[in-house]
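Structure, as structure tokens:
The complex appears here without one of its protein chains, the remainder shown in place.
Right, subunit A next:
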Amino acid sequence: MGLLSDPNRRKALTTLLTRLNTPICVVCYLAGIAWFMGLAFEPFTLRTYMSENAMGSTMVEERFPAGERALATGREFAGHKRKAGGMPVDWLVKTMQDRGLEVFTQSFSRTLPFPDENKERYMVRGINVYGILRAPRAPRTEALVLSAPCSPDNSNNQAVGLLLGLAQYFRNQIYWAKDIIFLVNEHDLIGMQAWLEGYHHTNISGMDYTPLQGRAGSIQAALSLELSSDVITSLDLILEGLNGQLPNLDLANLFHAFCQKIGVMCTIQGKLQRSDWDTAEGYTHAVQTMMLMVLKQASGRPWGDHGLFLRYHIEAATVRGVNSFRQYKTDTTTVGRLLEGMFRKLNNLLERLHQSYFFYLMPSLSRFVSIGYYMPAFGLLATILLLRALDLWVQLGTPTEVTEDGVGEVEPVSINNQGSFDSPLTHIYIDLYSKRHSTFQMLFISGEGTEQGWRVLKLVALLYLAVLLGCTALINFSLGFILAITLVPVAACVTPHLPKAVSALAMVLLSPGCTILYCVFIFQELQEAPVSLSEGWMLFLSVISQGILDHSLFGSLVYPLLALLVYPCWLLLWNILFWK
């Protein structure tokens, strides 16, 4: 007979499973953590390469000349912004029209569910201004977007200046095959959300906006620019978007290729790549970069204005200029040249970027780990849950395990010796259904449970957690993995027979809320801005409020996931701990 249908062999298998369960689970957990940490080790990563043929190795000659004029425009913009106390709409419209663009505006307003203390706004009202550069010979079917935020304080003036300078330069070229939209959005993400919703004729966040008067075709790629100083020392690339979605890796490859060609120092997560991967410092550096990306991705919030484009399958990234204490400074003309080169290459595209990876982690700007390499780390953690579930099922199946008399419940169907049914799975389903029914009846009617009761509940909780974390990890690996690290030991180990006080404390310390707290502290450490406990606590509270705001403003799913799906699972496990 077969392996599973032969009762003797099955008994041998199941005894093996029961005996070795805990060691295997421990090994799997450690292996999962080790695999994850090993992802940053350079020999295990792949060098980035350009996958899209149309954007290939052919380099173009960048000739953007007008960096100084762009800075002057930026200063004008700053002056007008101060005078207008917000977005200088008329000046922007006039300037863009002078440069030969088709200019349109969009006004929007939104009342937040509660006042946002980080950005100090509650009732938001603003105007987006955008100008469309029509391609001289092409049909208006595709578009590229270059955007710069209009910040209320004195930052990002140079970004708007450079945007206008590039608009003027691009207008004189004849080789554009796609329309280019130059967008200045007010109130950063909220303005961007209003513009995107207007562009794609949707309304998912309850924003009030005027419809867009001018449109340019389907957007193929977008770049958001943040530049707050006249000279920079490095350019930082920001990839993480809403719900942890990332743009196609080719966009990062394009940026990296141009940085190398032009000779600008480029960073990711604010960290410069090191060449000594075989030393401890080099490895920790890579791990830190990767952990920053994981934490940013897990938070599910868009980390730049580009983050909202990704939902519409528009590959987008934010380029931020950083002016730190280094000797070699890059001027605005060079940044303009880099953007010109990137746009010329994006112009050559014939279809959306799809050749390279959509799911990846980057320990540095020239190395990446694809989904095929990082998913086993999560798979090992999920295996623990499934092993535990199997173990419980086996325990439930053998009637001798029942030590106390149950309150009139359905006799567990002996699963092991049924030869007539097809698969053991149908057994599980039938039994669970019948048992759960009876378990809940017991819980709510009789008030006291049995040994069987908590086992069944734990089985349900384990399977539910496995499915939940699995689905989360598929969409947002970082979130799934971080939740798995803390929840899997809890789910695997909890039984009513543990010492209550200690295990209650452990459960609270490993709950999703405390996980967020730890992540906040680790994040601040990695950013090299460590915080004290009280500051950390305030930060933690603001993170939670930001999460709720993100959910209501942009549709971020982290908050509802944690509140509605993960926490009930944790409560189930808490219930098991205090089972009577």
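One rule holds in what follows: a residue touches a chain if its C-beta (ideal position, glycine included) is under 8 Å from a C-beta of that chain, and two chains touch if they have at least 3 such contacts; residues count from 1.
Everything that follows uses one rule, which is that contacts and distances are computed from a predicted model.
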Complex member absent from the view - protein name from UniProt, among "GPI-anchor transamidase", "Erythropoietin receptor", "Ubiquilin-4" or "Desumoylating isopeptidase 1": "GPI-anchor transamidase"
Touch with the omitted chain, as defined above, among A:Leu13, A:Ala177, A:Leu386 or A:Ile522: A:Ala177
Which residue of A:Ser155, A:Ser218, A:Asn323 or A:Asn348 touches the chain not shown here: A:Asn348
Among A:Ser5, A:Asn53, A:Ser324 or A:Thr495, residue touching the chain not depicted: A:Asn53
Touch residues of subunit A, complete complex, unshown partner: 53-54, 56, 58-61, 135-138, 173-177, 344, 347-348, 350
